[in-house]
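For this depiction, one protein chain was excluded, whereas all remaining protein chains were kept in their positions.
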Amino acid sequence: MNRETVTKTMRPNRSITRDLIGIAAIIVASALGYLLFPDNLALLTRIIAIALLVLSLDLVTGYCGVATLGHAALFGSGAYAAGIAAAHYGITDPLLMTLAGILGGAIAGLICGVIILRAHGLPQLVLSISLIYLFHEFANKASSWTGGSDGLSGISPDPLFGSFEFDLWGQTAYVFGVFLLLAVFVLLRFLVRSPFGMLCRGIKEDPMRIMAMGASPKITLIKMYVISGAVAGIGGALNAISTQVVGLDSLSFTQSAEALVMLVLGGTGSLFGALMGTVVFMLFEDYVSAANPFHWLTMVGALLIGVVLCAPKGLYGTAADIITRRLEKRT
Amino acid sequence: MQTVFSIAIDAFAYGMVLFIISIGLSVTMGLMRVVNLAHGAFAMIGGYIASYAAQDLGLGYAAAVLLAVFGTVIISIPIERLLYRRIYGEPELTQVLMTIGITFCIIGIANYVFGPTLKTIPLPPALQGSADLGFRSIAVHRLFAIVCGLAVAGGLWYAIERTAFGVKLRASVDNASMAAALGVRTEIIYAVSFAVAVGLAAFGGVLGAELLPVEPYYALRYMVTFLVVVSVGGAGSIPGALLACLLLGGIDTTGRYLMPEFGEFFFYLAVIAIICIFPRGLAGRAR
Amino acid sequence: MSAVFDVLNLKKAFSGLTVTNDVSLSMAPGDRVALIGPNGAGKTTFVNLVTGSLQPVSGEVRLNGQTVTKINAIGRVRRGLVRSFQVTRLFQEMTPAEHVALAILQRDGRAGKMFGNFLSMPEVLDEASGLLAKLGLADLMHRKVSEIAYGQQRLLEIAMALALKPKVLLLDEPAAGVPQSDTGRIEQALADLPSDLAVLMIEHDMDLVFRFAKRVIVLAAGTIIFDGSPADVTKDAAVREAYLGSYANASHAA
Partner (left out) sequence: MKRVAIAAFAAIIMGNGAYADTIKIGVVGPFSGPFALQGKNFKAGIDAYMAMHGTTIGDDTVEIIYRDLPAADPAQSKALAQELVVKEKVQYLAGFYFTPDAMAVTPILKQANVPLVVMNAATSAIVTKSPLVVRTSFTTWQTSTPIAKVAHDAGVAKVISIVSDYGPGVDAENAFKAGFEKEGGAVIEAIRMPLSTNDFSPIMQRIKDSGAQGVFAFLPSGPTTLGFVKAYNDNGLKAAGIKFFAPGDLTQESDLPALGDAALGIQTTFHYAVSHDSPENKAFVEAASKAIGNPAELSFPSVGAFDGMNVIYKMIEATGGEQDAQKAVDAVKGLSWISPRGPVSIDPESRHITQNIYLREVTKANGGSYYNKEIQTFENQGDPGLAAVK
């Protein structure tokens, strides 16, 4: 009986500790980024925006097992929602723009979820690809709203809380991004450990079994898609606010595929994996493309092959495995 | 009426070109269960070899095609041995990561070796120019592509359904361990199938070069088209792939004639509709 | 006592071939019924029809006197018709505590909650650990399912089903694949099932059937050929003919 109480209390404590470590890690990494690359905050802000996209992808792919190569539809919808709110409706408060992004992303999530969840496996991938092309084409067609292929410009967000300008040096945007990321991270930690999160993990392994428990996998997954859309929408809004332009590339297949690559690189099914994959991929890409623009694609390809061969569970997944194995050996 | 006829012929020709390039992918994805995003890269290698053989070595078209097919297969052997073998049976996402990585590498190398410009494969005089069909003219090489497409479809169907190899292949696909227990050497079956798939990719890359010109980003540019066509058909099914190519070719061509502005919408809406109605593809088998 | 579960003239055909033909049965709370039949008798189809995975050509399924034939599988579970699986279908990456807690939360309509954790919901945790303790799984409740023995996984299946507080429980070969040494635990668990629960067990193991069931139904070629007491089943000529013959002679008659 004693042992049971120990395990009972130990479990939640351990994961709360892990949460605190995670939050601390994000804060430390953000501060380090700020101190080490004070002149490169725009890149770092961009990494945060993409990290939000990858986190959102992890929710449906990592936690629910949905294969998608069209997740930028949610990100881009958020970006356009925030951009259109600012450029056409004069909603230039950054917080309201973020809200617009959340709404845009969530609605896109609902649409994508309803369609993508109709198939599984390869056909599901193809559905997601078709959707991203439709979204892209739609944004291209609606050029009076979106600026078409020239991009949506004329977004000029107000200073944050009336006093912090989104300026050239990008400090405001960066700090704003870090706070958004932290908020999202904390909320998602709650989400994935909640009963709902548990349900999603169950669906990933065996949707039939979940049905036999009286829960509907479809409705659950659509809910998750909407949440995922909101998260991606925050990323999109951050992108729109910090760069003040939204381009069709934010709704592209390429962006979707890159997000998936980053997620698998970091390791699916864990929030840290998603963050790690994004940071590693984007820094690697930035470094290699600056060092050797002509061959960077080859090197990125080699990196991906290397990861599949040496770290099949992704960077974080494999690292976590090694660490737990070490710990178990010690005890 | 004449216009309808004319569009039908265009659709047929386009569908057959799509078929030739995609059918190899259907083999890898359906029979070997590998989401092979690098398929276009192999088609591109075929195109480059043929272009090099014809332009720089001065070989004839037939020789260039043969060289392209066998050259690509030879290049693919070490790739299959070292890389693909590691991802058979792995989750789809791992396969996506690996094959995208391979695609990136091949693009980078092609860019380095052949440069970024477009490459063409000169056609022999017999395939140049247009043929008069009475009510319209059509490029001879398109007719050639149609004939080749039909030949490939027939040949593959025969090989899979009627030969001893086909029996072993289908047995390995349905139940690898059972097939192995019965004495089928599944590794060899897989290696041969992979080589056939790659060879078909190269063949398609060369034959389709008039429509999809060879350049380093070929592998990424058309990756999605191939993937879509194969999935709509139902991976692994030759009649399915043929049907999907003709159907999508038809929808695409008609859409682009009637409302070119919304060409993309037609195509992808059709894909979504088909998959929603046939979640396993047109000829997909229940697993 | 009025019936909690009725099946009326259920019929199903696959491409012209009738696999379930005019099957009817009725169960009251507390019933312990075993459904047996030779391979290919249509037991699996019957289960799928009853749970709603398949739609019948004609006939009716009733729960608590209400027709549920048009209600899908999920809706039937929510109305109290719960099944277990012949081959365990558990979530390998999750713990027994999570399995049972998820079932409890789902039963209470709280599985969609996006905040909080069942570990910090005392009533859920208590119920889950109580249930697991009753089945002897208390020590394993925080292990991953992939790390526990198959016999214990079968017990967990039963625990999950019970956590849903069903009115009718379909047990699909609850002891299949369990090593001899562990069957005792499972039989104990079956004996301890709530007394007001109607249980329909599909089983091959006749020893288990005779120990557990108060009533046996024999299905052959899609039709019920016997419905009566276990004592009578071995004496029934049709059953012997269809299925039991040698077994009855060899082990029970002896």
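Letters A, B and C mark the chains as written, and numbering starts fresh at 1 in each.
One rule holds for everything that comes next: contacts are C-beta pairs under 8 Å (C-beta built on N, C-alpha and C of every residue); 3 or more make two chains touch, one makes a residue touch a chain.
Just so it is clear, the structure is predicted and the values come from calculations on it, not from any experiment.
> Using the contact definition given at the top, list the shown chains touched by the missing chain.
Answer for the hidden chain's contacts among shown chains: A, B.
> Touching the hidden chain in the complete assembly: which of A:26, A:72, A:160 or A:248 does that?
Spelled out, the listed residue whose C-beta touches the missing chain is A:248.
> Quick one: say which of A:93, A:137 or A:158 touches the chain that got left out.
Only one of A:93, A:137 or A:158 touches the chain omitted from view, namely A:137.
> Pick out which of A:33, A:104, A:123 or A:170 touches the chain that's been left out of the picture.
Touches the omitted chain: A:170.
> Kindly note down the residues of subunit B that lie in touch with the hidden chain.
Touching the missing chain: residues 3, 6-7, 10, 13-14, 17, 111, 115-120, 130, 136-139, 142, 210-213, 215-218, 221-222, 225, 252-254, 256-257, 260-261, 263-264.
> Spell out the interface residues on subunit A facing the chain that's missing from view.
That gives, for subunit A, the contact residues 37, 39-43, 45-46, 49, 137, 140-141, 143, 147-151, 153, 156, 167-170, 239, 242-250, 254, 289-294, 296-297.
Please note the rule applied: only the chains that are shown with their structure count from here on.
> Please tell me the distance, in whole Å, between the geometric centres of subunit B and subunit C computed from their C-alpha atoms.
Roughly 49 Å separates the two chain centres.
> If a residue has to touch 2 or more other chains to count, which residues of subunit A qualify?
Answer for subunit A, listing residues that touch two or more other chains: there are none.
> Considering only the defined contacts, which subunit C positions touch subunit A in the complex?
For this pair, the touching residues of subunit C are 51, 73-74, 77-78, 82-83, 85, 89-94, 98, 101-103, 105-107, 110-120, 125, 129, 138-139, 141-142, 160, 164.
> Along subunit A, where are the residues that touch subunit B in the complex?
Where subunit A meets subunit B, its residues are 61, 67, 69, 115, 118-123, 125-127, 129-131, 133-134, 137, 141, 253, 257, 260-261, 264-265, 268, 294-305, 307-309, 312.
> Would you pull the subunit A residues touching subunit C in the complex into a rising list?
3-4, 7-8, 11-12, 190-191, 193-199, 201-202, 205-206, 208-209, 211-216, 220, 223, 227
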